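Excluded from the complex is one protein chain; the other protein chains are retained at their positions.
Let's turn to chain A:
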Amino acid sequence: MVNWIWLFFIVISVVVAAINGKMDMVTQAAFDGAKSGVTVSFGLISIMVFWLGMMRIAEDAGLLTKLARLLRPLVRWLFPDIPKDHPAIGYIMSNLSANLFGLGNAATPMGIKAMQELQKLNPDKDTATPAMCTLLALNTSSITIVPTTLIAIRMNYGSANPAEIIGTTLAATIVATAAAILADRWYRSRSQPPPITPRPPLTKPSGGGEVV
């Protein structure tokens, strides 16, 4: 699907540009886009390096496992196929909490780290696992308690009550996240068992709370 969307954007852009006589602008836009792709990635370097260093300390100190245990029932329900006490869960929880508190630049490194941990569990490295799709679903709809950037913009423009959108944003984000979880569940149940994955027999999630 990504392939088609990508192709669609490029082909339609050139066709429309040809009709509108905007060819030069589209050429310019292509290279501007490439440049901003690199700029964004470079901007990520410092954040990634810093947070991954921090999170390694947290991981070694057992803090991630603690965080994961705290929310075990929720995790079990959302990610039934991640083995108990796997480091991926700790990173997923850190990623979700960072999102929740609007710490965008901490959320991305932790999410990426979680994906790398999930990739270790993946029998077919080219294909996304259901757990990865669930993590993506939660991140694209990202529940945020306080949309700080927007409140700042509203203040800038002299709003009488810049924070009045907290309630509506929270309600909308909950609806979007619920939709994402439901859609993810639906696709997940439809696509079982995953194609071309001769996976080793997994122990059934017992749902118990015992500590290994």
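We take it that contacts are C-beta pairs under 8 Å (C-beta built on N, C-alpha and C of every residue); 3 or more make two chains touch, one makes a residue touch a chain; residues count from 1.
FYI, contacts and distances are computed from a predicted model.
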Review point. Hey, which one's the missing chain according to UniProt: "Phenylalanine--tRNA ligase beta subunit", "Dipeptide transporter membrane component of ABC superfamily", "Spore maturation protein" or "Pyridine nucleotide-disulfide oxidoreductase"?
Key: "Spore maturation protein"
Revision key, fill the gap. Per the touch rule stated above, chain A touches the missing chain via residues 1-2, 5-6, 9-10, 12-17, 20, 22, 25-26, 28-34, 36-38, 40-42, 44-45, 47-63, 99, 101-103, 106, 108-109, 111-113, 115-116, 118-119, 122, 125-128, 132-133, 135-137, 139-142, 144-151, 153-154, 157-173, 175-177, 179-180, 183-184, 187, 191
